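What you see is the complex with one protein chain gone and the rest in place.
So, chain A:
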Amino acid sequence: MEHTSLLERILRGVALTLVVIFFMFPIAWIFMMSFQTNETILRIPPQLIFEPTLANYTALITGKLVTAAGTLDIAFMRNLWNSVFLSVTSVAVSLLLGVPAAYAFARHKFRGSEDIAFTLLSFKFAPALLVLLPLTLYFQKLGLANTYIGLIWVYQLICLPLILWIVRGYFEDIPADIEYAYRIGGHSWFATFRKIALPLAGPGIAAAGLLAFIFAWNNFVFALVLASADKQPVTVGALAFITSSGIQYGQISAAIVLSITPTLALALYAQRYLVEGLSLGAVKG
């Protein structure tokens, strides 16, 4: 039993509180801003007490932004849907392609396997802006510009290397003997992949998928250049709140709250599963 003095516990509590405040303050402030009008937000000095309004959320959900200069159509809900659709589909495609590839890289050392794996990883090194210009030209020629397929394709640059490399490590951690034992028992390599490798690497696959989802969700520059309004995700859509009559802080805050909710919920949900999965253990004798 660890013995700590009262003073130590108090100091630790204070330190933890400070850290939590430091990191949570922006989020809390944004959450509060989302229930305020632009006028109350821009008051100086800022005040903690205000009359909450749902106007921001109403504007976002109905798609009508009322400003001093008149009513503006915004496609925020459409953007949100685009974000969900693009991220989910990209991660799904990446998992479908990346998990079997990761297994192949982990279990079968073939000529050039390391080179191919590294090349895939190197996609993450290249600055997005560097590849954007040629990519835009190609996409226009191919008719992929401003299509979901084109965007999902480009999102593979973000998701696939991530999933491939994380999941590969998890597959490598499974002792080969366990898979051998299953095969000697009379099962095909595919059955072994499905019944042994996949369940044992499950937590790793979930972690990689979650991370890839967050990266895809937060992507801005690919979507900005390669998609027009009706295909844009929230990251790009938020630009619409910088209007001719000023920046709509209230709506931006509400938009942020709405757009971080799915990733936050997913992370909280997956966390439970991840911890459970990582404590599976007992792989070794």
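FYI, a contact is a pair of C-beta atoms (placed from the backbone, for glycine too) under 8 Å apart; a residue touches a chain by one contact, two chains touch by 3 or more; residues count from 1.
Note that contacts and distances are computed from a predicted model.
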Undisplayed chain, where the name is taken from the UniProt record, one of "V/A-type H+-transporting ATPase subunit C", "ABC transporter ATP-binding protein", "Ni,Fe-hydrogenase I large subunit" or "Small basic protein": "ABC transporter ATP-binding protein"
Absent-chain contact - pick from A:45, A:112, A:127 or A:186: A:186
Contact partner of the left-out chain, one of A:135, A:154, A:196 or A:240: A:196
Identified contact with the non-displayed chain, of A:8, A:114 or A:177: A:177
For chain A, the residues touching the chain missing from this view: 175-178, 180-189, 191, 196, 199-200, 280-285
